Each structure stands twice: as structure tokens, then as C-alpha cells.
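Of the protein chains in this complex, all but one are displayed in their positions.
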Amino acid sequence: MKSVLYLIRRRPGIAADETTDLMLVSGVFEQRTSVLFLDDGVYQLLGLGERQSSLKALSAYDVQDLYVAADSLASRQVSADAIELDLRIVDRHAVRQLIADHDLVLTD
Amino acid sequence: MKSVLYLIRRRPGIAADETTDLMLVSGVFEQRTSVLFLDDGVYQLLGLGERQSSLKALSAYDVQDLYVAADSLASRQVSADAIELDLRIVDRHAVRQLIADHDLVLTD
Amino acid sequence: MAVLHLLSNPDALASCLAAVAEGDSLLLIGDGVLALPLVASSKARLGVLRDDAVQRGTQLPEAAEELSYADFVSWAVACRSSVTWS
Amino acid sequence: MAVLHLLSNPDALASCLAAVAEGDSLLLIGDGVLALPLVASSKARLGVLRDDAVQRGTQLPEAAEELSYADFVSWAVACRSSVTWS
Amino acid sequence: MRINLLVQGAPFATSAQENALGFARAAVDAGHRIDRVFFYKEAVAIANRFASDDDGIRAGWAKLAAGSGFELAVCIAAASRRGIVEDGSLADGFAIVGLGQLVEAMEQGDRLVTF
Partner (left out) sequence: MRINLLVQGAPFATSAQENALGFARAAVDAGHRIDRVFFYKEAVAIANRFASDDDGIRAGWAKLAAGSGFELAVCIAAASRRGIVEDGSLADGFAIVGLGQLVEAMEQGDRLVTF
């Protein structure tokens, strides 16, 4: 199976949920699936306790490689402490590396 | 009739054309109609020679008070010389004044 | 009379703030509430639609008033016009 | 093998440029062509979809190649994967 | 006061519909009179009767408008582009109108709030 990187760049909403649905299907089909939150996508990581979000189901579908861009958090004043998912904070060099390391890159 | 200010902030497209349609109807109904282009809205002023745009019909509908924000042009490297409409270049202080001077403000 | 600025898109924050005049009101609704941490100070009376802030996990600072929809209507009635930054 | 970056939203320019690696290709399509004057220099091979540039009144600088849709397909085939910045 | 609403935001990509409906309900509750809610641009998609309406916004509009006697006006040009047509996909409770009705709403109302 191919490896797939999902780039999440948009704010929460139906379109974001639809991307998450697709990530879960990727997981079900046993694609190696990684997820990188950057730009406004980091807002999806906020308030996961208060709202329904299938992001919380990712690990159950074997989607466990989650990343977030450090500068996207900083420029939006989003604190990593407020995030209830287990993810790695990376810089833009790692973003280039992640894109190079996957067979396919999908965006939201 | 009331005075109406249209704030045009988006790039060209169907939604932009729909705002222009509304401005023309405002003109037909003899509302005092002003139009201010700012942010990505300044892109609507480019290439008016090459494409169909009802912006070129504004003056025929008595919509003649057209403004553009200077800093929006500058940050997008759009030259005022490339614009084929007759409009006044204003600063952000004038933006506040325009909003205060009209009965209604509509956005795109 | 004052103008009510409605910010529903955080990307429009800078333009919105530049258009706010002394005495105006600024209300963050929808995704606009995400811009709250970035509103350092404003000449305007600042409000946040409570439901939207809670839904999006936005922390409310002291400088902003929490509004219900009924309060939102009161603000709209109290201002002579409104501008939506979407 | 290189990655093809498709920029269709000028607001995504900064993120896109930061993600471009040495040897990648960057093609501006749709509203992405509006970002052309803001692409100072890039590590990537730079192209612009001709139809979209003409339609939007974008001036083409010498540093960018003008592509037809046939060229666009060739670029996509020549790269191992593509990333769309929309 | 006489208040009119202009809704332009897309049903899913934005919360314009939700915010507008919440505002309209509160305005009615506060005793204000709404003459018309005008749907334009992407917002016309709310009037598609085939859409599943999981969050009940379309039903909410129809109920509030019927109870308070205001019009749910959908711009004909924007609607026909997006596949909302009378005797086809238009939901009950919505009316297809021209842009002149929006200008009329601007003139007659004391406030126009855009979402």
C-alpha cells in the first residue's frame, strides 16, 4: 500500500471533517497515513474536548503519525499545552522532509 | 434613497460578479452608491481589457464614486497605471471616513 | 452614531481593525472568534459571540464581553450601520 | 524525484514556498497566478498556466515559464508526486 | 425596529447560516420586525430541498419565517447558477425573487445585517 501525507491547512468545519473522514478510510485500507497540521489547520486542534471531532478517532484507525508546524502555532498564539492529541511539533525543514517521504500528498 | 458603500475585498470570480450586479441594481434604483476596493479586491481592477466585467458598466449606471486603498495596491505589487477605471487612491483614514459617511455598508 | 463591525473571518482582522473608528463596536462571530488572541488592543468596544467561542475552544480574555444572540441584536440596534468582514 | 507544487490560492504562497525543496517544480494555476509578482526567487523551477495568467491580467516575468495544459500534464508526469496549495 | 438580513456565506464552508438564524430568532424574540431574509451568492444553497440538512438550519429558517411572517428570499440569478430552481430543487418556504427586492429591503428597513 502507498504512504499518504495529509496536509491540514484550513479551519475547522464540514470540509475539515470530510478530510478527516478520508484519513480514517486511508487508515482502514492500511495505507501508511501521516497528518501534518499547519497554517489555519492548527485551529482544528483546539477545543477537542468541547466538540465532536473524528480527529479523536484517528489512533483507533491506526493513524498515529501526527505533526504540527511550530511557526503556525506561534503566529496564532495557540499553545501546544491546549492540544489534547499526541503529536510532534516540527519546523519547516521537517515539512519538506515529510512531503518527500510519502508517495502521495493530499490537501484539505 | 439611502447611500450605500460597497466594500470589495475578494478576488475576481462569480461571487465578485454577483456583487457588481448588485451595485448596478443599486445604481438603477438611484441609491447614492460608492465602491471601495481593498485587500484582494484590488485584483478585480487588473486585466479589465482582456475579460468581460460589468465593472466597466458602473459609470453607465451612475456609480461613479470609486476608491481603492493605496496599501492594498502596494502590498500586492499592483501598479495604479495598470488600472483602466477612473478611481481615487485613498489611505485607511479615508476608509473609516467612507464607512461613516454612508447609510449602509455592504461587503462581498 | 457608531458602526458595528462584525468579524467572521480571522484573515480579515488587520483590515477590520484599520477600519474601526473611535467609538465603534467590534464583535467576533463564527470563525472570527479565532482572531481573539490576536486583537491586542482596539479603539472599539470588543465583544465575542459566546456560543461560537465555546464551540471553537477560544479562551476569553477579560477585555472582551461575552455576548448572547440577544446581546448581538442589541448591539446591532444600537449602531447606525454594520460592516461584515467575512 | 521531484515534487510538483500547484499553487491555486495566492494566500498560500508563503507556506508553499517554505515547503518547496531544491529541485522541485512550482506551477501557479487559477488565482495562484496573482501571486506571481510576489515570488521573488524560488529554489524551484517556476511555471505559470498561460490561460489563467492572461485571464487575470498578470504580467509574465522572464523567470517564469508559460505552460499550456499539455505542458502542465508533462510536469505532473515528470514529478513523483504533487501537492496542491489551494 | 425593522431589521433585514442579507446572507451570503456558503452553508458548509462558513457559519453564516447558523449565525444569521441565531440572530433572526433573537431579533424576533426581542420584538423586532424582520421583513425579509435575502439569500445571495453561495448562501442560496441553503434552499436546496435535496440537501440532508443534518443540523436543521433549513428547517429552522422555514419554521421561523412561517411563525413570524417574513419572507425567505432567494436571488433568482444566483440560485439558477447553483441549481436551485422552482418546480425542481427549491425547498418549501423559500421564494425566488430578483435583486430589486434586496434594494427594497435596504430602503425599507432600519437595519441591514450581512452574514
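Think of it as A, B, C, D and E in the order they're written, each chain with its own count starting at 1.
The rule is short, and it goes like this: a contact is a pair of C-beta atoms (placed from the backbone, for glycine too) under 8 Å apart; a residue touches a chain by one contact, two chains touch by 3 or more.
Note that the coordinates shown come from a computational prediction; the quantities given were computed from them, not determined experimentally.
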{"item": "Interface partners of the hidden chain - shown chains only, full complex considered", "value": "A, B, D, E"}
{"item": "Absent-chain interface as seen on subunit B, which is shown", "value": "13-15"}
{"item": "Hidden partner interface residues of subunit E, rising order", "value": "10-13, 42, 45, 48-52, 54, 80-85, 88-89"}
{"item": "Where the unshown chain meets subunit D, residue by residue", "value": "6, 8-9, 29-31, 49, 51-52, 68-70, 72-74, 76-77, 81-82, 84, 86"}
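Here, only the chains that are shown with their structure count from here on.
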{"item": "From subunit B, the most remote chain by mean C-alpha position", "value": "A"}
{"item": "Centroid-based (C-alpha) most distant chain relative to subunit C", "value": "D"}
{"item": "Contact-richer chain pair (by C-beta pairs counted) among C-E and A-D", "value": "C-E"}
{"item": "Chain centre separation (subunit B, subunit E; CA means) in Å", "value": "25"}
{"item": "Distance from the mean Cα position of subunit C to that of subunit A, given in whole angstrom", "value": "29"}
{"item": "Inter-chain centre distance, subunit C versus subunit D - centres from mean C-alpha coordinates, in Å", "value": "37"}
{"item": "Multi-partner residues of subunit B (each touching 2 or more other chains)", "value": "104, 107"}
{"item": "Inter-chain touch pairs (all)", "value": "A-C, A-D, A-E, B-C, B-D, B-E, C-E"}
